[in-house]
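Here the complex is missing a single protein chain, while all its other protein chains stay put.
On to chain A.
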Amino acid sequence: MSVAERLRARTPVRRWVGLGVAAALWVGLYRANRPLWDWLLGDVVGLDLESRLGSGVHFFFYDSVKIALLLVGIIFLVTVLRSFMSVERTRALLGGRREGLGNVMAAGLGVVTPFCSCSAVPAFIGFVAAGVPLGVTMSFLIASPLINEVAIALLFGLFGLGPTLMYVGAGLVIAVVAGFVLGRLRMERWVEPFVFETRLGGKVVDSTVGLTWDDRIQMGVEEVATILRKIWPFLLVGIGLGAVIHGWAPEDFFATYAGADNPLAVLVAVAIGVPLYSNAAGVLPLVDALYDKGLPMGTLLAFMMAVVALSLPELILLRRVLAPRLIATFVGVVAAGIVAVGYLFNAVL
């Protein structure tokens, strides 16, 4: 019996039962979160929840638990759904596409394909060597980190459906347009020559073939553990800063300097966000606290996009396959797109 057959043979009932119990537990904890901290900090510890200290501490604990729960739930769901998709299949779908429609498909596939920016380089080589146009490949590489499950989970949990859809829509538009522009600029000669010389040998292994539900559920659990292990320091720092802003920053401090009246606010937010290395989990608690202090949503979303879409470590990785000139253009085009989206949202909201 082959490995695949043996795996398919057992999808135990207890796995489904376990999943049901976990889901019930999740709902219970999510519901109990606010009353629990109201009671624990207000009645047991005796903090005044209206005071600076009280509201800061309450914000920290309540938000930490809420965000952790949302992350666990949404990362799990997204991983299981994405296990039906693979980079190999995405490349097959994009091979031979023309620019335009190709960019739109690449941006959409960037959202649903399981992908980590640590694989950006092999994926870039794999796409380009298989004949996917440069601009279409870039659309994929922009959309993938920009619209990720952590960002969606947190935006939805903290701001609701509207801003989440706005974010996803704006992210898709940026990925499509920026990829298209980069393709039009004919920058192929700024790609390291070895990429085009790479011959794809051997058969392509699609890592998702033959997965059972049991495998997919296990992958979901593993992914939750992996991502949480990776992001918890960012998350705690973010929530901590958020709590400080929430409790202590003067009511109109940020609104005065970065509010809707300051025409440079979006530019400054993006300029700060690009070199900043964090992820959605570290940025969103901050965004949440700043929103409470009266900063406009467009500025905040632009800041968050700049942080997650462009990061120094990923750019350094990409340097292996792209000449500095193309990297600079890439950063410039994407940052310009983010700034435009920020101003647009500030204007219409």
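Operating definition for what follows: contacts are C-beta pairs under 8 Å (C-beta built on N, C-alpha and C of every residue); 3 or more make two chains touch, one makes a residue touch a chain; residues count from 1.
Following the convention adopted for this analysis, contacts and distances are computed from a predicted model.
According to its UniProt record, the chain left out of view corresponds to "Thioredoxin-like fold domain-containing protein" among "Thioredoxin-like fold domain-containing protein", "Ferrous iron transport protein A", "Spermidine/putrescine import ATP-binding protein PotA" or "Hypoxanthine phosphoribosyltransferase". Only one residue from A:Gly110, A:Gly126, A:Gly171 or A:Gly220 touches the chain missing from this view: A:Gly126. Looking at A:His58, A:Arg91 or A:Arg216, the residue that reaches the missing chain in the full complex is A:Arg91.
Within the complete assembly, residues 2-3, 6, 86-88, 91, 114-116, 118-119, 121-123, 125-127, 129, 194-195, 197-205, 207, 219, 320-321 of chain A touch the chain that is not shown.
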